[in-house]
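Left out: one protein chain. Kept in place: all the others.
As written, the chains take the letters A and B, and residue 1 is the first residue of each chain.
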Amino acid sequence: MKNKFNVHPPQRTKFNVLIFIFLLFTVHYSLFTLYGCASQKENVYRKSKILMDTLVTITVVSSSKDSAEKAIDTAFSEIEKLEKLFNFFSPESELSLINKNAGISEVKVSQDTLDILDKTLYVSEKTEGAFDATIGPVITLYDFYKKVKPEDSSIKKKLSLVNYRYLMIDRNKSTAFLKKRGMHIDLGGISKGYAADKAVETLKRNRIHSGLVSVAGDIKAFGLKPDGRPWKIGIRNPRAKGQEDDIMATIELTDTAISTSGDYERSFINDGKRYHHLLNPRTGYPAEGCQSVSIITKECAFTDAFATGIFILGPEKGIKTLEKMGFDGVIVDSQGKVHTTPHIRGKVEFKRSS
Amino acid sequence: MNLKGLLNSTTIADRILLFILILLSLSGIIFIKEVLPKGHIVWIEVNGHPVYLLPIEKDRIVSVNGSEGNTIVEIKNHKVRITESPCDNKLCIQQGWIEKGSIVCLPNRVVVIVGTPEDELNKRVDAITG
Partner (left out) sequence: MQSQDKYRIALLSAYALALHGFESLLPTPIPWLRLGLANIITLTTLILYGIRAALMVTLIRVVLASLFTGTFLGPAFILSLGGGVISTLSMGIVSSLMPRLFGPVGLSLIGALFHNSAQLFLAYVIFIQRIEAILFISPVIIFLGTLTGSVNGIVSDMLIKNLKKADEKIQN
């Protein structure tokens, strides 16, 4: 008996020690993973740069600062590339080549230029010409910095040059052609949104799975924030007082774009009348009926262009068009009344007017 | 291994020490979270690259070399403004003093941001359209 007693306990001790070691590792490892999660969590990285004559801000979610910054810089250079193609003022841009050769000859263009021109024509058709990229000759008559209103006669003269149907693109030959001499394309109403789309594509190619690109007010969001929530976007109050960013509503978005066109952006007041940059291609004068139009759909090129087009169509026709397209929208009419598409109610959170 | 055995093997001093250490370290974490982000910083960026990181508490005037020339930024009484700029429209100067938010001078590629990086990221909204 005594002999047996001598053998057993040390074995049990060994067994107990094994249990301790097992316990020790489970407890420590769970502590460790908790700690690891806390410190290796994904962070939000943000960088801003002035591109396309506006402030471009790119926000990404990543667990590494290096890869975040690398992806952001690659996206910035993608936008820079597009800026070179679409710049209205640079004589070497593809856009300028098309404009210079208006009524003369077809111009061979890159895939990006072809794409964006294709999209402008699509939006022009869907908005019955309310969005028209060939507005160039009329918009150059206005000077929003010097607050100069052009003569009625000069607007009338240039208006015959505005018609998107005179813009011909040939996908097979990759060419673009403006039929009438003196015509100008201005891509200001779509290029920012298009750039946001391309920047998001670039980020995704650099293995970023969540982020936010905003080219001025043209915003495209994808993925979720580190806290698992969608990105929260504020819609500016079109009649904001003071310098503070005054927001009239917020909306949470993921894998969606939003753009807003407002009569307050580039504008001046002459004889009590507000002159802004959203010109009606039929009249050559600033469109009336809206203070601001926000459009929400997948592609930022479309939110950008449709925001302009719907603004010019006015609130009633605008909401109808949006419903037909399956887009969401928020329109503030000239009386300050808010119109929305049916789907978006409940998604937009309006702030009480202060 | 049961909880009672565990409690019996610890002395009262053990438990008090554990309690004090957890209390002190947790309150330390909370204290630091509360205190640290308040030190506002003035970031000045040119073309997307930060050139100055200045505490807002200290009054000073700096000159920033932008793409068109020198922009003069003044920090005074916890406020920031742009006093001189080579740009045409001078919108940045018209914006006047700011305590929070940003001043952007598009032509000269100069961005002045007041706040902490955390501040920027924990804003009510992530971006503004319009």
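Note that contacts are C-beta pairs under 8 Å (C-beta built on N, C-alpha and C of every residue); 3 or more make two chains touch, one makes a residue touch a chain.
All values reported here derive from a predicted model rather than from experimental measurement.
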{"item": "Touching residues on chain B - with respect to the absent chain", "value": "1, 6, 9-11, 13-14, 17-18, 21-22, 24-29, 31-32, 36"}
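Basically, only the chains that are shown with their structure count from here on.
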{"item": "Mean-CA-position distance for chain B and chain A (Å)", "value": "27"}
{"item": "Residues of chain B touching chain A in the complex", "value": "1, 45, 47-48, 88-89, 95-96, 98, 101, 104, 106, 109, 111, 120-121, 124-130"}
{"item": "Residues of chain A defined as touching chain B within the complex", "value": "23, 44, 46-50, 53-55, 57, 59, 76, 145, 212, 214, 217-219, 221, 225, 231-236, 238, 243-245, 247, 250, 258-260, 262, 265, 292, 294"}
